[in-house]
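Omission of a single protein chain aside, the complex is shown with its protein chains in their original locations.
Order as written gives the chain letters A and B; numbering starts at 1 within each chain.
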Amino acid sequence: MSSVRVRTIKGSPERSASATWDEIARMVQETLVPAASIDDDDVSVALGHLAGVGRTLIATGVLADEPVVLTAPPLHVEIYVSLGNDALKGEERLGKVPGAGTASEWKLYVPDPVPYSAQVASAVAQHDALYAGAAPTPVVGAAATQTAVSVDADALRRISGSHHS
Amino acid sequence: MNVSEHIAVNVVMPAPAYAGHWDAIVSPPDRKDRLLHHALLAWTVRGKIPFETSAVHGLAVLLGPPGTGKTTLARGLPYTASQALHGRRARLIEIHPHGLMSAEHGQTQQAVSELLTEYLPDLVTDGIPTVVLLDEVESMAVARSAASLSANPVDVHRATDAVLTALDDLARRAPHIFFVVTSNYPQGLDEAFLSRADVVLDIGLPDANALARILSDTLNAWGKAFPGMEQLAGADALAATAQVLVGVDGRQARKLVAQAVAGRLQTALEPASLTAADLLDAARTLAATAEEVRELRAG
Partner (left out) sequence: MSTVTQMRTAVSTRTKTAVHLTDIITGAFSAIIATLGLSRNYLDKYWDVIERGLMTWIDEGSLKDVCLEFGDPDNPEAIFEIPVEYRFTGVGNVDFVASRARLLRLMAKIEKVPAETSYRVVVTHHGSYTTVSGWSSTNSANRSGLSSYNLGSLGAGPDARASMNYLTRRS
């Protein structure tokens, strides 16, 4: 079962494509820091391979419609970039997304629409955790393990009786 | 902003520090029973009946003036509920809305949403039945009527939207969370918020009988430290003292014993020398002061 989170980072005119990519990279890195078995330096290296094509996908508006997706089960984060008038509205939440503390692996999916498919493929080929295209649809379920809760009827009668006497 | 800073308490019952909270609040028995039953139902029923049919949100609203024990009752609920569950465990999480609402301008809605729909569920993935206390929630679920628009910034109204959305979301995703919210100012609560409550309980001022029980309980507790005082707990004069106190809240009633002890040098030095007359005198003074304060406020 996945915890699905959505984040929208403001791009231009609030911030340039470079600055926006830096925020995406920071969000991914800070989100994965709590996962003890994920190497922070390795994450940094992977994100470095994406900087060029990431800025392109921002400046060309691709990330306004299709997100970069970080999966670190049970966490699934979809990261969009708002542009133009949309970037002037509303709020944004930057930095760490909670929920990756128990993750033991991570993957980053980068949209690869035409004509950027070859560029994205070339970038993601440089690291095992990077993938081109859409992420698998997350299975969203209950926010906890389904533990049956049952009432102790005798105990409840005692509790109720104690203030009725 | 680090929303985790607004989680003030996160403790799994039974924890000894919370053992006396439920019984410390003297209120009509049906109020406490209903609160307890709603919590137990919310935790058991919501796993069996779809939310769209049951409309059980897992939300109780406690209303009443300050000092009537709303917060203490809410804090005592998970301990008491844990005793009525086969698993004998329940959790208390306390969120302080005020700090959240004083976030940077424009960040409130996001902060509320992140706290309630992301951070909070991550704290309770073990499925333990959980009571989430939101104290003095009127800052977070502001009535969005036209009358309040002029007084409240837009981002506060967005916070109300975020709370409502979170309640609907968690009702489906997290049936083991039961929200208890308290408010001293029910007129300020949004109607859509109140409509989502499974139960709204008026924890009003104690009547004479309740006041007598509060005094008795307080004197018994003092008697453990100062043997002899507990005899006043069973005194016939206690009923007369309680009658004088009608109109004060339970917290003030408990303070009466300390006020009576401080009234004379002899009792201040030897609390066990307190008499029923001392209590009655202190009660008259307290009641008169409370009346003056009410008149000043009304004026």
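Side notes on the structure shown:
Here, a contact is a pair of C-beta atoms (placed from the backbone, for glycine too) under 8 Å apart; a residue touches a chain by one contact, two chains touch by 3 or more.
Remember, it's a predicted structure, so these values are computed and weren't measured experimentally.
All shown chains touched by the missing chain in the whole complex, by label: A. Touch with the chain omitted from the figure is made, among A:Ile9, A:Ala35 or A:Val53, by A:Val53.
Contact with the undisplayed chain is limited, among A:Val33, A:Ala118 or A:Ala148, to A:Ala118. Seen across the whole complex, the unshown chain contacts chain A at 11-18, 51-53, 55-56, 58-61, 83-85, 87-88, 115-116, 118-119.
In the analysis below, only the chains that are shown with their structure count from here on.
Contact residues of chain A toward chain B in the complex are 3, 5, 91-93, 97-99, 101, 141-152, 155-156, 159-160, 162-164. Within the complex formed with chain A, the chain B residues making contact are 4, 23, 29, 32-33, 36, 40, 43-44, 47, 80, 83-87, 106-107, 109-110, 114, 118-119, 121-122, 124-129, 170, 173-177.
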